[in-house]
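The other protein chains are all here in position, but one chain of the complex has been omitted.
All chains are identified by letter, namely A and B, in their written order; residue positions are counted from 1 within each chain.
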Amino acid sequence: AVNINVVGTWSSVSLHKDYEAPFWTQTLPQASGGEINVEMTTFDQMGVASGDVFRYLSNGLFDIGITLSDYVVSDAPELEGLDLPMLAVDPALAEQVSQAYFPIIQRAMQRRYNAHALAVAPNTPQVVFCNTPISSMGDLAGKTIRASGRSTAEFLNALGANSTVMAFSEVPGAMERSVIDCAVTGSMSAYNAGWGDVASYVMPLPIGGWDPSITAANGDFWDSLSSDDKQLIEQQTQEVFAAGVWRHIGADAEEGIACLTGNGECSQGEPADLELVATSESDLERAHQILEETVLPAWASRVDDETIELWNENVAPLVGLPVER
Amino acid sequence: MTFTRFVSTLANRLVGLMLLAVVAFLLVEILIRKAGLGTLPGVHEYAGYVLAILSSWGLSQTLIERAHIRIDLGYSRLPRRLQCALDLISIAAVNLVGWLILLKAWPVLATSLHNGSLANTPLSTPLWIPQLIWLAGYGWFAFTASILALRSLAAAMAGDSATLSALIGMDSDKNAEATTIAPTSAHERGRH
């Protein structure tokens, strides 16, 4: 029998509660016929910073770690391209991008953390919340906006907004008192953290991307497994776990918006009543242009040639954004 | 001792000036933001690095000045000999923790160097720079602790309990003062 220590993402979010935890603690052990036993916790329960998970994984602190790719781009800028702002506006395309991107992820995890990537699964689309009136993406110009990561900040700055950095727990207070005008985060996490009370507008464009999680195994641990176990774990994480999350992401994103606006079913509790800001064709064109002219070249300058080759070969055809060197 | 004290005091002074710089930049940031002129990128990020540097470089002077909080549950009622023994145990524990921190903090810098890690901020600061300064602070702390331990041990061998207490003893007045959080010492207060 094999005992595996798994560390998952935020214990309170749906990605963990509804997908990671049941998969690792029930589905996989059952599929292995009792061959695999799992001890599972999450990085917040462990009291570690979300951006440190893969560093600990490479130290051998645990066997399998899951964290959001946006948190680890300090160490592995290659992963940033997986989740560029507005790269994939609908979930089907986002899933295709994540699959096309997998060779880059595998290479980065190998090189940076001596780890073996297993799967990519989305968290929730990272959308924009404001407490000042906006009616289109262009209205973000001149606003002070809390961004969660570097490429989102670059995107917002290109829009003419002022991006700023702030801890998640300080956002509601800061938005309430207009220290900031807007903030970017996942729809359901915003709802659960009470942003519904402090924001007035929500624009459901993935300005902060889809916040995908990466599941990876410590390299030494992975090498110690039998090839049957490896095959089982890879097949199960991709076809059962990740595929399951992708299948529901559209509905989950819709429910997030429903909980925030009150239009539609919200199983989480009393819905908030934010105003939904409609998106226009010209918003999408503008976003594509910023990606092409600002965000993508900035990212490309941070990664090596092989990553760019892999991007041009696998991802560029899907999104129409080749990198020129 | 004068050398370790000198370097520690110098470090303390430099960190203090960094704090003043943080104040100045934060004020500029607030003014710019309220005037609607955007933000000053990197102020928050660099303030974070200053705190990390303060957290390691401030420790050695605190140790030399015997300002780390020690709880007196019976120490002051013990005979001098036992007090000295407890002081030696304490400085040994400080050494253990100090060197262990240094040993375990080194991989943080090594990983950042290996990955060429850049901060996940618009400035993309190379993380090895603040981490190197931070790590060096813990290195100096461990070194200072060892020097103190060696000197105290020498004093103990020579039976010189006065020197030992002056080096690493628990001075209850000083100790209470260290916890004042804004510790203006009694004689300074008296001057006003």
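The working rule: contacts are C-beta pairs under 8 Å (C-beta built on N, C-alpha and C of every residue); 3 or more make two chains touch, one makes a residue touch a chain.
Rule of thumb we're sticking to: contacts and distances are computed from a predicted model.
**Student:** Can you tell which of "Phenylacetate-CoA oxygenase subunit PaaA", "TRAP transporter large permease protein", "Phosphoribosylformylglycinamidine synthase subunit PurS" or "DNA ligase (ATP)" UniProt lists for the chain that's not drawn?
**Tutor:** "TRAP transporter large permease protein"
**Student:** Going by the contact rule already stated, which one of B:Val7, B:Leu26 or B:Ala136 would touch the omitted chain in the full complex?
**Tutor:** Spelled out, the listed residue whose C-beta touches the missing chain is B:Leu26.
**Student:** Please give every residue of chain B in contact with the chain that is not shown.
**Tutor:** 9, 12-13, 15-17, 19-20, 22-23, 26-27, 29-30, 34, 44-45, 47-52, 54-59, 61-62, 65, 67-75, 86-87, 89-90, 93-94, 96-97, 100-101, 104-108, 130-131, 134, 170, 173, 176, 178-184, 186, 188-190, 192
**Student:** Could you list which residues of chain A touch the chain missing from the display?
**Tutor:** 5, 39, 41, 45-49, 51-52, 55-56, 59-62, 165-167, 169-170, 172-174, 177-179
Convention: only the chains that are shown with their structure count from here on.
**Student:** Which whole number of Å gives the spacing of the CA centres of chain A and chain B?
**Tutor:** Chain centroid spacing, chain A to chain B, equals 37 Å.
**Student:** Tell me, which parts of chain A touch chain B in their complex?
**Tutor:** 51, 55, 58-59, 70-71, 73-77, 112, 142, 144, 149-150, 153-154, 157, 162-166, 302
**Student:** Would you pull the chain B residues touching chain A in the complex into a rising list?
**Tutor:** 33, 36, 38-39, 44-45, 107-108, 111-112, 115, 117-122, 124, 127
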